[in-house]
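One protein chain omitted, others in place.
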Amino acid sequence: MIQFLGGDGRILGDLPLSHEELVRGYRALQRVRVFDERAVSLQRQGRLGVYAPYTGQEAAQVGPALALGEGDWLVPSYRETGAALIRGLPTYQALLYWRADPAGWCYPDGLRIVPFYIPIATQLPHAVGIASAGSYLGEDWVALTFVGDGGSSEGDFHEALNFAAVWGTPTVFVVQNNGWAISVPTESQMKNTCIADRAAGYGVPGVTVDGNDLVAMWVVAREAVERARAGGGPTLIEAMTYRLAPHTTSDDPSRYRADEEVERWRQRDPIERLRRVLDDLGLWDAEQDAEFLRELRVEFDEAVRRADKAPELEPQELVEHVFETMGPDQLEAWGVLRER
Amino acid sequence: MIQFLGGDGRILGDLPLSHEELVRGYRALQRVRVFDERAVSLQRQGRLGVYAPYTGQEAAQVGPALALGEGDWLVPSYRETGAALIRGLPTYQALLYWRADPAGWCYPDGLRIVPFYIPIATQLPHAVGIASAGSYLGEDWVALTFVGDGGSSEGDFHEALNFAAVWGTPTVFVVQNNGWAISVPTESQMKNTCIADRAAGYGVPGVTVDGNDLVAMWVVAREAVERARAGGGPTLIEAMTYRLAPHTTSDDPSRYRADEEVERWRQRDPIERLRRVLDDLGLWDAEQDAEFLRELRVEFDEAVRRADKAPELEPQELVEHVFETMGPDQLEAWGVLRER
Amino acid sequence: MSSKRWVPISSRLGGSSVNVDTQQQTSVRTLNLVQALNDALDVALEQDRRVLVFGEDVGRMGGVFRVADGLQAKHGKERVFDTPLAEAGIVGYGIGLALAGLRPVAEIQFACFLYPALEQIISHLGRYRHRTRGRFTIPMVVRAPYGGGVHMPELHADSPEGILAQVPGVKVVIPSDPERAKGLLLAAIDDPDPVFFLEAIKLYRSTRVEVPEGNYLHPLGCARVVRRGDAVSLVAYGGMVEVCMKAAEVASREGVELEVIDLETLVPLDFDTVLASVRKTGRAVVVYEAPRTGGFGAEIAARLADEAIFDLDGPVVRVAGWDAPYPSFASVEHHYRPDAKRVLEAVRQVLTR
Partner (left out) sequence: MSSKRWVPISSRLGGSSVNVDTQQQTSVRTLNLVQALNDALDVALEQDRRVLVFGEDVGRMGGVFRVADGLQAKHGKERVFDTPLAEAGIVGYGIGLALAGLRPVAEIQFACFLYPALEQIISHLGRYRHRTRGRFTIPMVVRAPYGGGVHMPELHADSPEGILAQVPGVKVVIPSDPERAKGLLLAAIDDPDPVFFLEAIKLYRSTRVEVPEGNYLHPLGCARVVRRGDAVSLVAYGGMVEVCMKAAEVASREGVELEVIDLETLVPLDFDTVLASVRKTGRAVVVYEAPRTGGFGAEIAARLADEAIFDLDGPVVRVAGWDAPYPSFASVEHHYRPDAKRVLEAVRQVLTR
C-alpha cells in the first residue's frame, strides 16, 4: 500500500509535493468536508433530498481530482460530489443535484464532468469511450473514473477494464474501497479483497494506495494520468478508505456495523492527517484554519441562497429533452402538461 | 504451462496416469473426433443444420469430461459436444441437437448435463448456482463449466468467478483458449492473453495447461474437481488450444487467418500426440486403431439412423412447455396450431 | 400434449381465493405490505427447506425496504444471505440453484436494477423449460420494488413490467394489497415456473390490513373486480389500483359508478375478467405508470380492440406515464405519475367522446 503519511499524520520520508501543493490539497479537503457536513445538515432540515455523504473519503476523491489537467474528464459515481466540486462543479449546482432539481444536472458548458451515475459501474465503459475519443481526435485528454468496492463486482467493471487494456485507452480507474457496499462488507463482496490485484489479469498497472493519505492519492493519480496521457494506457488505482457516514441519509449503519470499526477509521481522518503535516512544516495555523472555514461556510451559505432561487420547473418540461426535436407523443404530452 | 507430453508426443517425465487410463483417454479422443468429422460431413450433405466443430480441441474437452465423477454436472457452451458425448449424451441426441430438433435437448433423466448454451458466458453463473445447490443439499457434486477466450470478455465471466470465489463453491471453470473468437484473435480480445492470470484477482487458483495434451488436461481437471469436492473452492483452468476448423459450418476462416497458423497447430494434434505415447508404451497398435475406428463409424451410422427416426414435431408443440400449465394465450395458440 | 390445461381459477371459484391450508389460519394480524411480504417469506422458508432468499443487502440488513427483516437471524446465513453487487450474477446464480432442484427467491434492490440481468431473464429464465421440453425448469421468484410516488433518485421509480411481460415463459405478478400480496407471493414461490413479483414502493407502508397467519395461497392468473360499477371499467394493477379507487370514489359522489379491476397477474393474463367487465360497461380506461408507448396497458387496450370491439361505446383511453423517463426531478414527479384527476379526465373522455 502506497503511503506518504503515517496513520497519525507523521511524514514517512520525502514528500513528493511542494509546500504550496500541500496547502492547496489541504484547502481542497476542507472545502469538500464543509460541503459534506453542511449538505448532511441541510438534508436533516428537509432542505435537500436524499444525499450520499463521503465523510472520511475526502482524500480519495480530492487527490485524483487535483491530478487532472485542464482538458481532462471526470466520470464519477454518485459518491464523488467532492471530486466534482474540486473539478469546478459550482457548489449551488451540486446542491441542486441533491435536491433533485434538473438544474443540478445542467453543468456549465465546457466543464468536462459527466453527471453523477446512479446505476453502479455503468460509468466505467463510458470513461473508456471518452478516453478513446480523445485519442482518435488527437486531443490529449485523460478520462478518470470512480467506482466503489461493491461496483467492482459488476460485469461492467470487467468489460471496461478489458476494453481499456486491449486498446490502451487513456483511462484512470479509481476504486474507492471504503469497506462497505451499503451493508455488505468487502469480505462478503469478494474473496481476494485487494482489488488492485485484478489489474494484472488485464495486463495493466494496479496499485493500492492509502486512500486517506492525500499525498499518496494525489501523487499516484498524477502518475497514472501522466502515463495515460503519454500513451501508456490505463491504470487501476485502489484507494483504501472508509465510509464514516451512512451510505446515504436514508441509511442506518447501526443495523450492520459496529461503532468500534467506525471509531478506528475516524482516527485515520484524512484531514487531520494532512493538518498534522502542515503543522509540522509550519505551513498552516489554527487561525488560518478558522478563517478559512469561516470563508467556506459563507461560500456555502451563498450557494444555498443561489440554489433556493433556482426557478421552478414547469410541468411540461417533463417531456422536453427526450429527443432534440419532440416526437408527436412528447408534443401531445407537452400540450396536456402546459394546461396543468 | 502444464504439459506432460511434448509437442511431438514425447513423454516429458513421469506420467500421472495408468496405462489403462491412457488407453481410455485415447479411445475417448478418437470417439469424439469421429463424431466431429462425421457431423461436418453430414452437415455438408445438408443432413444437419449449422454445426460448431471442435477439431483440434478434443483433449481440452475430453480431459475435463473424464475428470468428472458420477454425480458431477457438466455446463457446456455450444462448443463442447465432445465433452457431452464423453459424459454420456447419446450420440443420436447430439445429432438431433445440431439438426435443431427438440429431441436434441431432451436429455435422458439423471444425466447431469445442461443443454448447450448459445448466449456466450451466460452458463457460468448457472454453474456456480448448481455447485452451490450441491453444497446446500449436502451432495458432493461439482459443476464443471466451459467458456471460450472470447467469452472471458463478458461481464458474466467476472461475476461468476467472483461469486464462486467469495462463496468457495465447487465449480471448475475451463477456458478453452483456442486463439480465436470467430474472426477476432486473442490479442485483439485482451491485452494480457494469459487468462489464468485473472484467477489471482479473485483469490482462486488459476492454471494454464497445454490444451492439446490429454494427460495434462485430465490430470489438472481431476485435481481441480477433487479440490472443489473437498471444499477447496473453484479453479480456473486455461486450456491453450486451437480451433483448426471453421467457427461453425457457416464460417469461412480464410477471411481472417493464415493457413500457416493452422498448419502449425495441426502439428500439435492432440490425438497424434497421445497415439505416439501409446505407441512408445506398446499399449495400442495400428490394427487396434483401425478396428476401433471401424466400430466408432458403425456406432455413428446407427446413431444417424436413430436420429432419422425421430418423430416430426407437431405444430402445436411450439407452444407447449412455455409454462408447466398452459396459460390462456398458449391454449388459444395451441388450438389454432392443431388445425394446421 | 404434455402440458396441462389451464383453467382460469377465477371462473372456477368466482374470483375468490383458494385457501390451501385453512387449518393453519388460526388468526389474523394487521400488517402493512412490507410486513405481509416478510411474513410470506418467513412461512415459505419455514415450510420448504428448498427455499433460499438472497440479494444485495438482504442478509445482514434485511433488504433496503426490510422485507427480509429478521429472516437471516431466524433461518440462518445459509438460507438468507447477501450476494455481491451484480444483478446478472444474482439471477444467473438463482437459475443454477433452481436447475439443481432448489426454490430460489431473489431480491433485486430496485426494479431498474433488473436491467443488467435482462440477458439472463430473456435468454434463460423464460426459455429453459421450453428449450428442454420440460426436462429442466426454473421455479424461481425474483422480487423487486417498483414504481413512483415517493420521490426516489433517478431510475428508482421505473416500472419495467411491460418489458418482463414480453418475455415468454415468465410470469409477472404485481399485488396491490398486503393480504393479497402474501397469498400471491406464497403461490409464486410454490409455482413451477419463474415468477417476477413487483412490489409498489408507494404501497409498502401506506396501508395496513388484516392478514391471516400461516400459509395460504392466492392463485396466480386471476384478475379481481375490486369495485363494482356500470359506467366505465378501470383496469389497473399495483400502485395504480389505489389511484383508480380514489377516482371511483370521487366519481361515485357525482353518481357515476366506476368498476375497478386489479389485474394482479399480468402474465398469464386473466383477460376474461376484463372482458366481462367491459362487455357490461361498454367503456374502458387502462391505467399504468410506465411510459405510455409500448407499456403493458397497450396489451389490454389491444385485446379490447380485438375482442370487445363491438361492445365498446367509446374509445379505450390509456392514462399512463408520459413518453419520457420517469422524472427524478422532485418538483414535477406528481405531474408524471397518473393520479385520480387524470383518471377522471379520461373517464369523462370515454363517456363523452
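Order of writing sets the chain letters: A, B and C. Residues in each chain are counted from 1.
Methods note: a contact is a pair of C-beta atoms (placed from the backbone, for glycine too) under 8 Å apart; a residue touches a chain by one contact, two chains touch by 3 or more.
Computed from a prediction, not measured in an experiment: that's the story for all the values here.
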item	value
Candidates C:A165, C:I201, C:V226 or C:V287 - the one touching the absent chain	C:A165
Omitted-chain contact residue, chosen from B:V62, B:I86 or B:M190	B:M190
Identified contact with the non-displayed chain, of B:I120, B:A143, B:A224 or B:L274	B:I120
Residues belonging to chain A that touch the chain removed from view	73, 102, 105-107, 109, 114-115, 118-119, 122, 124-134, 136-137, 143, 155-156, 159-160, 162-163, 166, 316-317, 320-331, 334
Interface with the undisplayed chain - residues on chain B	49-50, 78, 99-102, 118-120, 150-151, 153-156, 181-184, 188-190, 255-256, 312-313, 315, 317-319, 322, 327, 329-330, 333, 337, 340
Touch residues of chain C, complete complex, unshown partner	88, 112, 115-116, 118-119, 122-123, 126-127, 130-131, 154-155, 160, 162-163, 165-166, 168-169, 267, 269, 290-291, 293-302, 304-307, 309-310, 312, 314-318, 323-325, 328
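To be clear about the criterion, only the chains that are shown with their structure count from here on.
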item	value
Reference chain B; chain at largest CA-centroid distance	A
Geometric centre distance via CA averages, chain C-chain B, whole Å	40
Touching two or more other chains - residues of chain B	155-156, 159, 162, 166
Residues of chain C touching at least two other chains	84, 86, 88-89, 116
